[in-house]
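A single protein chain has been omitted; all remaining protein chains appear in their positions.
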Amino acid sequence: MAREFRQKIRQKNTDNSGFGDNASGRFINKDGLPNVRRKGVNIFNRFSWYHTMLELSTFNFLSYLVVAYILVNLFFALIYYLIGVEHLTGIDKSDAVNEFIDVFFFSSQTFTTVGYGRIAPVGFMASLVATFEAFLGLLTFAIATGLFYGRFSRPRAYLKFSDIALIAPFMDKTALMFRLAPYKNNSLTDADVTVSAAIEVIENSVKKSNFYTLKTRLNRINTLALNWTIVHVIDEDSPFFGFSDEDFKKTDIEIIVHVRAFDEVFSNTVVQRTSYVSEEIVYGAKFVPMYYPDQENLSTVLDLDKISHYQQTDLPEFKEEKNK
Amino acid sequence: MAREFRQKIRQKNTDNSGFGDNASGRFINKDGLPNVRRKGVNIFNRFSWYHTMLELSTFNFLSYLVVAYILVNLFFALIYYLIGVEHLTGIDKSDAVNEFIDVFFFSSQTFTTVGYGRIAPVGFMASLVATFEAFLGLLTFAIATGLFYGRFSRPRAYLKFSDIALIAPFMDKTALMFRLAPYKNNSLTDADVTVSAAIEVIENSVKKSNFYTLKTRLNRINTLALNWTIVHVIDEDSPFFGFSDEDFKKTDIEIIVHVRAFDEVFSNTVVQRTSYVSEEIVYGAKFVPMYYPDQENLSTVLDLDKISHYQQTDLPEFKEEKNK
Amino acid sequence: MAREFRQKIRQKNTDNSGFGDNASGRFINKDGLPNVRRKGVNIFNRFSWYHTMLELSTFNFLSYLVVAYILVNLFFALIYYLIGVEHLTGIDKSDAVNEFIDVFFFSSQTFTTVGYGRIAPVGFMASLVATFEAFLGLLTFAIATGLFYGRFSRPRAYLKFSDIALIAPFMDKTALMFRLAPYKNNSLTDADVTVSAAIEVIENSVKKSNFYTLKTRLNRINTLALNWTIVHVIDEDSPFFGFSDEDFKKTDIEIIVHVRAFDEVFSNTVVQRTSYVSEEIVYGAKFVPMYYPDQENLSTVLDLDKISHYQQTDLPEFKEEKNK
Partner (left out) sequence: MAREFRQKIRQKNTDNSGFGDNASGRFINKDGLPNVRRKGVNIFNRFSWYHTMLELSTFNFLSYLVVAYILVNLFFALIYYLIGVEHLTGIDKSDAVNEFIDVFFFSSQTFTTVGYGRIAPVGFMASLVATFEAFLGLLTFAIATGLFYGRFSRPRAYLKFSDIALIAPFMDKTALMFRLAPYKNNSLTDADVTVSAAIEVIENSVKKSNFYTLKTRLNRINTLALNWTIVHVIDEDSPFFGFSDEDFKKTDIEIIVHVRAFDEVFSNTVVQRTSYVSEEIVYGAKFVPMYYPDQENLSTVLDLDKISHYQQTDLPEFKEEKNK
């Protein structure tokens, strides 16, 4: 896909991206995580189960809890059954199925420490197992407490990015633009953004990725309450200077975005990343406004559904600046 | 309300406020949150329930917990009732109301895992539901534990601001002043303040808000133990240079204050914001002292009730500085 | 105590200490907290109960928990007793005392959700109260969980300071010195120190405190594993330049120390403050070493008991520097 550029990119490429020049595929996935697979080390050491638990969806997380609860009770029910139902009082001994059902419920009543006592251990072995099951139950809920807290107290930026980046007119020049907005009732201040671009070039007939820092017109704002349109002016210092619509389409480009802000509720720094690849860049378009005064003129309304709305527009010609 | 100013504001307005120039109403509410409503996205994704729970008042938070507890027990009582009271031992079967009351209490004894056992499940369905109710109960209290911890460990600055800002004499000049003090037994150090002003101006017959950074005489102090009076000298570099009492009253002004400090107990940065609008600015007044040595001269007393106390005073004339 | 100094202190005093010049008594207590009392605001709003709970000693904290537990149970026992013991099964009704004892234990079995069921509610009112007591019990332990976690996860520096500061010889000059060392098995890096001095002076016959920043020879070290001796050279730029033993004794001086470091276990910044007043400054003394190689020469031993050990020594004369 890469092509030998007619014009030389004037900006020196940076070498602190952390990505190698012969890596392949997208660098940053749309969700902000690096597109890297790790192998080696053994599988148990390669995952932080806590990180994994925090990144599960709520549905999956709760499903895993329920399944684990059922499995643990089946396991202990089997043990009580093997020890013998005569070590428990109050069991319905009409047949083996009813016996198993009752030891299963005894297990769950022990694990949750509800302990009605209708079924209760009398023998040594059953009592001993129940002693450890109740202990295990409490430790499990201690861990679950931590996981729940970890999950919902995890600082997150809750930013929505426009699906596409635009090559839009800006003043009398052309600029790369995309926008973002906070979509939840969190309160962000002191936001800053870092934008870089990975551009695939052919040097000595070898395809490699060069990384460039993209200067933005404003890289820090005080309060992130409305939307924020990030503007990289494509002037002579930009690696995209002189790029035509076709250049954008034919070159493997990835715009990597890193936003950092201070969440006033968590009193913590939150970050979010995303990236735009060639297919997600629209040439010759501009965003439509997404906020307006409310009807009583007392407040401002931010319409989040419009974040990716744009309209086609013409672009000014590129022109060399003289007094640089 | 805005008026075309006779004099030009010399300071260049800043564009990194994060607010647009055609937003309406107060920018920052008195409680420090931006005055913005969000629409679009669906309602479930637009709220972070954790942020919401953390920002509820203690009374509301506890009320919600109690109501949820009652509703959950009514729900499970209904299920047990539908399954049939014959699946539970120890139920008072004198009439339907007593039956329902007893299944309600059975439910609560299961949900809290108190499980006296006077009422206990014997049938398969009732046992199964009880198994999940006890599990749900523990998870609920796991979540409540996290919410309680999240609520009271949430880093907060606990700063009290004066209700009003003053235009007061300072040295031989005039200054905008307001003050703040920590009102709880927390310990703040390394406090810094950022003050900006949104001033409504008419440019080309269009009302818009310009944003200005207000320089303060001291913007960082080591220990925030007494009150801190923040002083913005209205010299030629101030956007308020030359403003009369009437100018302050007739112009839409909003002073936006952002304080940041380090809480030594939480070892965390805490922030607090507030704003003063035109009606909250008193022209020609000065604050009365609010701290004094205690009677034994061994300690300093800070009287928080005096934080908004001021007395009227005359102001010096504005004069242009020559050697600037 | 203050005296008009023969020599003028050359260093300009700083005004960002956060303390006023007419405050009284010690500014910072030996434990690092500011010596300020707050009044006004109502008493319930003036304390952050969470900060209070975190700063209680372990013994007091546990005592409060036990006392609260007993009081809560007495309260609920009274309610059950007033409702009538006939609403509870299994009560020893031999006399009123035994009845009360049994409802007390029923209360505790409900509050802790242990719920043996030997005593159990049968009537509506007793069941209803028990329903809420169990709920309250779980919420209480949810809060206790948070408090315990808050208490022991609270980031603390665990630094031990020398009891005294010394005026000691350093190179061919005189220096103010004190030292500190981490005394627990935490791991601190990137430590920095800020030292300032409050000196009482008489200006126009009025006693006031001036604040000075004291430059230290090293104000940042990479790893805080051994002891760290902080050295403020008393040269011409020091406010103490020319101070004799008598000057140090007769002047109200307070050296305020603020240490900040990064705790690698908590991944958090920890801070600790202390102060030295005139009586805690020893003139003409130097510290004895407090670390040495272990016997096998494989490790270094830090003897924390020696942190305040010093020996008397002579001081060099003050001399003006020429090429400054």
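Per-chain residue numbering starts at 1, and chain names A, B and C are given in the order in which the chains are listed.
As a working rule, a contact is a pair of C-beta atoms (placed from the backbone, for glycine too) under 8 Å apart; a residue touches a chain by one contact, two chains touch by 3 or more.
In this text, all values refer to a predicted model and were calculated from it rather than measured experimentally.
Considering C:Phe76, C:Trp228 or C:Phe287, the position touching the chain not shown turns out to be C:Trp228 (whole complex).
Although one chain is not displayed, chain C still touches it through residues 65-66, 69, 73, 92, 101, 105, 108-109, 112-118, 141, 144-145, 148-149, 152-153, 158, 160, 183-187, 189, 191, 218, 220-226, 228, 262, 264-268, 291-294, 297-307. Contact residues of chain B toward the unshown chain are 113, 115-117, 145.
Hidden from this view is one chain, which touches chain A at 15-20, 22-26, 28, 32-41, 45-52, 54-55, 89, 109-110, 113-117, 120-122, 124, 127-128, 130-131, 134-135, 137-139, 142-143, 145-146, 149-150, 154-155, 194, 196, 258, 266, 268-271, 273.
The rule we apply is simple: only the chains that are shown with their structure count from here on.
When the contact pairs of B-C are matched by residue number against A-C or A-B, more than half turn up again in A-B.
Counting every residue number used by either copy at the chain A-chain B contact, under half are found in both chains. When every chain is reduced to the mean of its C-alpha atoms, the one closest to the centre of the whole protein set is B. Centres computed as Cα averages put chain A at a distance of 28 Å from chain B. The residues of chain C that reach two or more other chains are 113, 115-117, 145, listed in rising order.
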